[in-house]
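A single protein chain has been omitted; all remaining protein chains appear in their positions.
Coming up: subunit A.
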Amino acid sequence: MRPSTEPVPLQTGALSESELAKPGPIIAFENVSKSWGSNHVLKSLNFDVQPGEKVSIIGPSGSGKTTILRILMTLESPSEGLVSVDGDVLWNVAPGEKPKETRQLRQTRRKIGMVFQQFNLFPHMTALENVVEAPIHVLGMEKAEARERAADLLNLVGLSKHMNHTPPQLSGGQQQRVAIARALAMRPKVMLFDEPTSALDPELIGEVLNVIRNLAQSTDMTMLMVTHEMRFAEEISDRVVMFDHGRAVESGAPEQIFKNPLEERTRTFLRAVLQR
């Protein structure tokens, strides 16, 4: 759905000003396709996320889950289709056309933060330096203010003792929490998580999931998460979307997807992963 331009009645006091100005989904994929050669990874995908919604994406390996997040983060371009975020067009690629960056791409991208499977922290910089880098050099924040906020964020993810450690000195779980703080420091409206715990040793998964759970429960940030942690997805999501072969096969409340899936494909997938 294209975000509608109709004015919204003013009595919707729960919405913030920017949301009043731009009603409709905060993330919208319209007929988005992505191919690498003959590998059609996304096929005419239509997919929306509402402001503040916590959505988990599940599905088998290679179904295109990461690709969706990477297109939103502009790390990948769609072969075709329209992607908008917060009412701004991020990608608009006509069939047969070469994908071109839209004019507002850079501005729009600032509304999105991403947490990677492999953390991707800057290894030669301390945790604090990792977190203050973008606020100072992208948002133009004063150094002192940026450091103060970064310290708060590192405290929030339970790392106040490790602010001056570099990534190689931190455990995987700690690194991922720094990465979450780094993304949060940009005050994104949308946070993307790509299997944030799958590179971690089992005993470190919990600490990262706790941080994400707290975020989900305490903020109105929109969260889109690819995960294999089914119980966690069930617990924190407003909605779960099942992907297969580049299509959203089924989408619904977590209870429905996990307890009562409508699609046979969802059922067989869940049976396979939950057995482990």
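Just so it is clear, a residue touches a chain if its C-beta (ideal position, glycine included) is under 8 Å from a C-beta of that chain, and two chains touch if they have at least 3 such contacts; residues count from 1.
FYI, contacts and distances are computed from a predicted model.
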Please identify the absent chain by the protein name in its UniProt record; candidates are "Amino acid ABC transporter permease", "Aspartate carbamoyltransferase", "FAD-binding protein" or "Cell division topological specificity factor".
"Amino acid ABC transporter permease"
Among the options A:113, A:173 or A:196, the absent chain makes contact with A:113
Answer key for A:183, A:209, A:225 or A:249 versus the chain not shown reads A:183
Touching the unshown chain, subunit A contributes residues 73-75, 106, 109-110, 112-114, 116, 118-124, 133-134, 137-138, 168, 182-183, 186
